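The structure follows.
Shown here: the complex without one of its protein chains, the others still in place.
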Amino acid sequence: MPKTFLIDTSRCTACRGCQIACKEWKDFPAVHTKQTGTHQNPPDLGPYNYKLIRFKEYKMKDRVEWLFFPEQCRHCHAPGCKEGADAILPGAIIKDEATGAVLYTDLTKKFTPKQAEDVRAMCPYNIPRWSKDEGKLTKCDMCFDRITNGNVPACVKTCCTGCMNFGERDAMLRLAQERLDKVKKTYPKAQLLDPDDVSVIFLVTESRKLYHDFAERKEQPKTQYADMNRQEFLTAMTKPFKNLLG
Amino acid sequence: MSVSRRGFIKLLGAGTACLGLSRLGLDVRPALAYSTQMKTAGAKEVVSTCPYCSCGCNIIMFVKNGKFISSEGDPDYPVSEGSLCAKGAAFRALHINEHRIVKPLYRAPGATDWVEKDWGFMLSSIAKRMKDTRDRDFVTQNAKGQAVNRLDTVMHLGSALMDNEECAVTVQMLRALGVYQIDHQARV
Partner (left out) sequence: MTQHWIDIKNSNAILIMGSNAAEHHPISFKWVLRAKDMGAKVIHVDPKFSRTSARSDHHVPLRSGTDIAFLGGMLRYILEKNLYFKEYVTEYTNASFILGADYDFKDGLFSGYDPVTRVYDRKKWDFVKDENGVSKRDKTLKDPRCVFQVMKKHYDRYTLDLVSQVTGVSKKNLLLVYDTFGATGKPDRAGTMMYALGWTQHTVGTQNIRLAAMIQLLLGNIGVAGGGINALRGEPNVQGSTDHAVLWDILPGYIPAPLATQATLADYNKSIMPKTSDPMSINWKANQPKYAVSLFKGWFGEAATPANDYGYAWTPKVEPGEQYASMFMFDRLYKKQIKGAFILGHNPAQSMPNSHKIRKSLQNLDWLVMGEVHLTETTDFWRGPGVDPKKINTEVFLLPCCHRGEKDGTTTNSGRWIMWHHKGIEPMGQSKSMGQIEVEIFHAVRDLYKKDGGVFPEPILNLDLDRVYDAEKTARKINGWFTRDAEVNGRKFKKGDQVPSFAFLTDDGSTNSLCWIYTGSYPEAGKNLSKRRDHTQTPMQAKLGLFPNFSFAWPVNRRIIYNRASVDVNGKPFNPDLPVVLWDGSQWVGDVVDGGGPPMALKGGKYPFIMHTEGHAQLFGPGRVDGPLPEHYEPAETPLAKNPFGKQMSNPAIRWIASDMDKFAKNADPLYPIVLTTYSLTEHWCGGSDSRNTKVLLEAEPQQYIEMSHELAKEKGIKNGDVVEVESIRGKTQAVAMVTVRVVPFKIMGKTVHLVGMPFAFGWTTPGVGDATNRLTPTVGDPNTYIPEYKASLVNIRKAAKVTELER
């Protein structure tokens, strides 16, 4: 049975324990940041930031809503990135069927920057990031070392309030439904984001588009290939791989 | 340490990854960055406490050959149940840190920079300053002739970072020296 995260944002206090615990478990260096008028920092995911709390604030009719979104890879059931990578170099991106983890291997080092960008573009949630330092594609790996040794991912382990949950898919789906039923009483717009498609299910309290651009699933590639259909896109991507093999 | 680790969710049956790549006719296993060994494997586990707020979260330090490998929340602490906020999650980074002062530093009057000194120099110099000041300024009686036995010209600040035992010996030795102008972060 694959694993699933439930990220219940109705419980998130944005303490950023997860954001830091992720870096610490991975032994990632700090990145240079600046204050630009928001608490969200670093501004975006990166090769040393697989987990990031996104902050958005709104003045609603009778109250303020400060929305926290503990962003990370969704570990899609049918990962677009893998589909793209398979067309270039099979094995560069793999999916572990036992856990559902989508893993980027060191073979992504063989991608040209353009190929990496193409693979990135296949992600409906805009997650993968190119690491200049290591010359490879990076993102959350579900703490594969931890979960295959009887532990929960670092972000889940550290979560103070029960926002981050991890376990067998059945159990998480049940928990998601329970939480949703409860949260809906306070937040009628509460919903689960794409629960059938991903291993990382967000429970959000407001319309998903209020959280950030890619809280919404963006199925179509968004780069210069935007006009192509999916098949044309994949065909276009395989060319460089053939060159590589040749 | 006898811990029950009730907080850990056991993921029995997760097993190791079955990557199923051979069907692609491509052996990429050597390229996999995904070790199935945790960096903390075989490390000694030592319970410490978070040095920030008064939630007092217990933290497990993972130590291998005297090296501090990793840290995470202790699931046996009933208050935190193993969780940690941003600061607590950075416990190891706080310790293993290039900004730390690792040698006694001395700054002479008018000097523009620190110089490294040994502990012996520091302690003997400090003791001399303290004794000279105390012998010069100690007050046995106030203006009303009441016995006060105190030193008005030395103060001591800190610290809420100290352990209880450290506080106890600090207060003991300060009052014996006649130092009563004592304060710390309780008033911040």
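To keep things simple, chains are lettered A and B as they appear, and every chain counts its residues starting from 1.
Assume a contact is a pair of C-beta atoms (placed from the backbone, for glycine too) under 8 Å apart; a residue touches a chain by one contact, two chains touch by 3 or more.
The structure displayed is predicted, hence computed values, not measured ones.
Taking the complete complex into account, the chain left out of view touches A, B. Counting the whole complex, the residues of chain A in touch with the unshown chain are 11-17, 19-20, 23-24, 29-39, 41-42, 57-59, 63-66, 68, 160-162, 182.
Even with one chain removed from view, chain B keeps its contact list with that chain: residues 1-4, 6, 46-59, 61, 63, 66-68, 71, 76-81, 83, 85-87, 90-91, 93-95, 97, 99-112, 114, 119, 122-131, 133-135, 137-138, 140, 142, 144, 146-173, 175-188.
The criterion applied here is as follows: only the chains that are shown with their structure count from here on.
Centre-to-centre separation between chain A and chain B, using Cα means, comes to 34 Å. Contacts from chain B toward chain A in the complex involve residues 8-21, 24, 26, 28, 31-39, 41, 70-73, 80, 82-90, 92-93. Those residues of chain A that touch chain B in the shared complex are 1, 3, 15-17, 19-21, 24-25, 27, 90-92, 94, 96-99, 101, 103, 105-107, 141, 144-152, 154, 157-161, 166-167.
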